[in-house]
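For this depiction, one protein chain was excluded, whereas all remaining protein chains were kept in their positions.
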Amino acid sequence: MKNSLKNIYDFISDHLYFYRPDLEISGEKYNSTLLFSLLTAILQGKQLIVGEPGLGKTTSAEYICSVFYQIPLGTIWLSEIAGHPEQTEEKIVGRPNLGLLNKGIESVVWSNFVQLPVKIVDEINRLPETKQSIILDGVDRGNWEYLNEMFINDEYCLFATANYQDLGTFTIIAPMLDRFDVMVESKHPGANISYLIGPFYKKDELLRHERYEKELNKLLNSRLPYKTKMERTEKVCEKFGKYLKKKGLKPVSKEERKAIQDQMEKLELDLDANAYLRTLISELSFCYKYGQKRANEKCEEGCHFTGYLCHSIKNCISNRFPISIRVYAQALAWLLGEKQVNIEHIKTVAPYALSHRLQWKEEFVATHEKEVRVDPLPIYLAKVAVDRVLERYGEQRESIKEALAIGYSVSQGEEIALLEGDHPIYWEIKRDLGEL
Amino acid sequence: MKNLFSEFKNFRPKRREIPLDNIITSKEKVMQTLIKSYNKLVEQEAKELVWLVSYHSVIRAYASAEKSIKNMEYGVEDIEEFLFEIEDSSKLPYPIMGLSGIYTAALCNHAKEREIVFDLRNRNITLHLLGYRLPEGKKLLVYGDLGDFTGIGLNGGEIWVEGNTGNWTGAGMKRGKMVIKKNVGRRTGEDMVGGEIYVEGKILGIGNIRYGRVYEKGEIVSL
Partner (left out) sequence: MKKIPKSTWLKIRKKHFFPPLPFPKIEKGQEKAALEIKNKQISIDEDFLSQISEKMPESDAIEALLDHATAHYTFCPWDFANYLRLYAEAKKVCNDKDMAKKSTDYFMDVVVDTYCVKEKQSTIPSLYKHMEKGKIDQVICALYQKIWGKDLNVSGSDELVKKLMRLPYINKKRWTEVIKRFTHILRPLLEEEMLKSASNPLGDHKSMFSKESIDKGLMELAQSAASPKAFSELVDDFKEELEETGYLGQGIGRGRGQETMANILYYIKLAQNYTLPLKKLPERKSGSIYPHSHSPWEIERPYYDIDIWTSFGKFLPGLTQVWNRKEGEILYLEEKVPNCLIIIDSSGSMIDPRKNLSYAVLGAACACEAYLKYGSEIAVYNFSDAEVGGRYLLPFTKDRMAIYQSLCKYFGGGTYLKSSDIKAFEGNDMDIFLITDMKISNFSEVVNYFNDIKNRVTAVHIGKSTHSKRFALSVSKKTNISLYHVEKKEDIPKIVLGKVKEYLHQMF
């Protein structure tokens, strides 16, 4: 099954999405957009893809979803939501059945966007904030509501794209941003690769199939009960999958997807990865004076913890962050054939899971914004932060792990003195044990 | 509720030690003792952090210093390190050079080593009273400059200074030898009752010499 996923990655990179690798893990080079898109598809995650117009943000998501979920590209196009200010709830979620409405009967016609497991919102930052709120709940739990009817997805992943701020765009609201697991940038592939894209302009044909697209469209528009509809949809998708096999792909069925997810979930973090993650979270949430970080509270001048990340950020990291980082790191470790999640996996995933969740202070931004980099500033700052915490962790890893081990003993009732240290993690352990 | 730290249940820290760790630990212990006893000396002898040099105060301070370092185990390297600590204001915020010199003199006099070498060149430190009562059989070699009262009360030992010394050099010395490669200040050899002082540079002023000899650039200048 690992080979299937690697096969999907290779197929897309060879035929569909052309890029330069910008990530190295375990000696292998990958493209962050494609890799994280693949992981998001497996994990049923939520991914925000940013980038300049025309650099393959939407197409990369479309290709991954088409291949991974075995849905023809044409069907995916029909289910996409375009972000523009005139977007309405009726176009996003569903509309009343007009025929029945005129007879006085309320019945909802759900949109393809809601019904399909693949959800792509193009240029989400062009949606007004009110419309972003509409899809907030659906995006978060797979629950969609319209006219008091509810639709629940049992399997879904979300890809949203956003251009950089221009006059036509809004801000993505903070609760919405926090719900994204990762943010990646779809970069320009460079002059030579870009030149190669020209002759491949009809590459979309590889993932299209007119007959299956018509069948799926008919099914999605039908009045069948949801369960039956999804079973028949899955059958059509399997037929499309067989078609893709002839092209050299090894698509993954629904059962296999479930099996992969189970295997990934079972991977444990090794002690270093575990301790490092706790160390990172502590620096992003700790405040000695006010109990925790808060966006409306300023750091005290001359605070003892000036050297830690808590001094460089304004807000507190949410609890969605450890969930995102853990599942993506597990997925990455599984994909690389590792038996445990180690620090390298955490370190690779962390910046992408953090960049859209942090509000940096101006001094920190000013110090780093002029440095040479290949990533957009938010991702670069997150990488700097992750590296700094790793450096600090490396210096004290035995002590930190020992502090956590002592924490275990103390919480079991043993009377041992807790380890003292400068780092916020030591303080957090004390707080957890009621010593502060 | 699940134990928050259960994954670390079986963790035992692996502390790989190399000989450097033990060397540092034992050295730190000695330094702590030296600094503690020096601070005690300052507390006893310096009123409001001021210590004035006089015949009696020097004798008293030296006696206190001797008492405090009695039974201490240390080597020349520890004394050198102590001199570095004096320079670093974070460790010793109120170094009083006179008392530091007396204390160092006591340490040198009671050190196991017969020959003691200090390199004070390019250092932010001017030691006074170094070589006080240096006994016979001990040799003190200093690279760099020293302050006032160098080698006072010399008691048979040898002091070589590859630099300048200040005023009152060799005052009250009983016996022994002092060699200063550069210049010395005023009142050189004041009240000395024996021994020899060789100055290869200039002597700014000779003190009241009772017995003993002072040489300037090879020529005797004491009467």
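So that you can tell them apart, the chains are marked A and B in the order they are listed, and the count of residues begins at 1 in each.
Heads up, the rule we're going with is that a residue touches a chain if its C-beta (ideal position, glycine included) is under 8 Å from a C-beta of that chain, and two chains touch if they have at least 3 such contacts.
In this text the structure is predicted, and so the values were computed from the model without any measurement.
Novice: So one chain is hidden, and I want to know which residue out of B:Glu43, B:Glu73 or B:Asp119 touches that hidden chain in the complete assembly.
Specialist: Only one listed residue reaches the unshown chain, and that is B:Asp119.
Novice: Considering the complete complex, identify which of A:Glu62, A:Glu344, A:Asp375 or A:Glu402 is in touch with the unshown chain.
Specialist: Counting the whole complex, the residue in contact with the absent chain is A:Glu344.
Novice: Touch as defined at the start, partner being the missing chain; which of A:Asp10, A:Glu52, A:Glu371 or A:Glu435 qualifies?
Specialist: A:Glu371
Novice: For review purposes, identify every residue of chain B that touches the missing chain, sorted by number.
Specialist: 16-21, 23-24, 27, 77, 80-81, 84, 88, 119, 122
Novice: I need the residue numbers on chain A that touch the omitted chain, in ascending order.
Specialist: 26-27, 85-88, 90, 95-96, 98, 101, 128, 130-131, 147, 167, 301, 342-344, 347, 362-363, 365-367, 370-372, 387, 390-391, 393-395
The rule is simple: only the chains that are shown with their structure count from here on.
Novice: Which bits of chain B are touching chain A when the two form their complex?
Specialist: Contact set of chain B toward chain A: 3-9, 11-15.
Novice: Please name which positions on chain A make contact with chain B in the complex.
Specialist: Against chain B, the touching part of chain A is residues 269, 271, 274-275, 398-399, 401-402, 404-405, 407-408, 411-412, 429, 432.
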